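Here's the structure we're looking at; comments come further down.
Just one protein chain is left out here, and the rest sit where they should.
Let's look at chain A:
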Amino acid sequence: MRAFTAFSPAGARTAKQQLGSFRPVQGSSSRRTVVVQARQAEAGVGIFGTKAGMMTYFTEAGLAVPATVISLESGNYVTAVKTPETDGYAAVQGETDAAARLASAGPHAALGRRAAAAAAASTQALGASRCRALPTAAAHGIDHHAPTRMHAQVGYKVVAERKVRKPELGHLAKAGCKPLKHLREFKLKDASKVAEYTPGQELDVNAIIKVSDHIDIAGTTIGKGFQGTIKRWGHRRGLMTHGSKSHREHGSTGPGSTPGRTFPGLKSAGHMGNVRRKVRALEVLLVDTERGALVVKGSVPGKRGNILEIAPAKIVGKNC
């Protein structure tokens, strides 16, 4: 049986493949295998934060650098720890906005095609209580890509009990957690790292993030609505005068009778923004546990109030 990678780059997948949570793959042998596409493993268990705004930060060296302030609000509890023995895969579950929206919305309508794949992955990551994908997957004898990987589910933002759905409340009660709005699993390659976490445990920011560390931050980008090719893809506009009628048009969409069609993947107008994006390797400038704030160098997706997933940076050759 040939080994199929579940983690091909998102851009390389076709839309059809992205939309399904399970991708049937026809192998060279007569046996069919189904590969579960899951969110990629993180370098470590992460936490959630809320984007608070930007500021100029003076470093010790005297540099004034653009920085983003991330508020660490109530929450960041470990809500579940998953191992290959119990769930067929391993995770630490946590709670945030984006993940919760993905999980509760069901159809991944608000997201782009590429994000749908991530959504499917997060649905899988959100645990057995929330989605039917897992038992179904198990029933079909799915070959999990990395059975040695561990997951930790982390929860964020304590809310009123009435604001959380009952099945989810039950799931949280099992871990002895308060009602939490956002949940997300952090999948790890290293099983021993997940073993350090127990459900119900409050995550210590200082233990996870230190000053001058590099972190990956994921969040939903600002939605721009339906945009033309100039804003969306950086195309150039035509002449506004001198008889030109092509002001902000997209231009040619391809050759003529041969091939008689437009090639897939053509850059055209459409919905822009409002997708999950990850900014990699941002430097941590300040960890202020007293104020519950994290200051990182550079910008992060979304506007003020956007829920962010923060995890140690993945550095090729070092931790991934």
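Note that in this section contacts are C-beta pairs under 8 Å (C-beta built on N, C-alpha and C of every residue); 3 or more make two chains touch, one makes a residue touch a chain; residues count from 1.
The working rule: contacts and distances are computed from a predicted model.
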Not-shown chain resolves in UniProt (candidates "50S ribosomal protein L19", "Ribosome biogenesis protein BRX1 homolog", "Translation machinery-associated protein 20" or "Proteasome subunit beta") to "50S ribosomal protein L19"
Among the options A:Gly44, A:Pro179 or A:Gly219, the absent chain makes contact with A:Pro179
Checked against the full complex, the residue among A:Ala61, A:Ala207 or A:Val316 that touches the missing chain is A:Ala61
Considering the complete complex, identify which of A:His247, A:Lys267 or A:Arg304 is in touch with the unshown chain.
A:Arg304
Spell out the interface residues on chain A facing the chain that's missing from view.
50-58, 60-62, 64, 69, 71, 73-74, 158-162, 178-179, 286, 288, 291-293, 295, 304-305
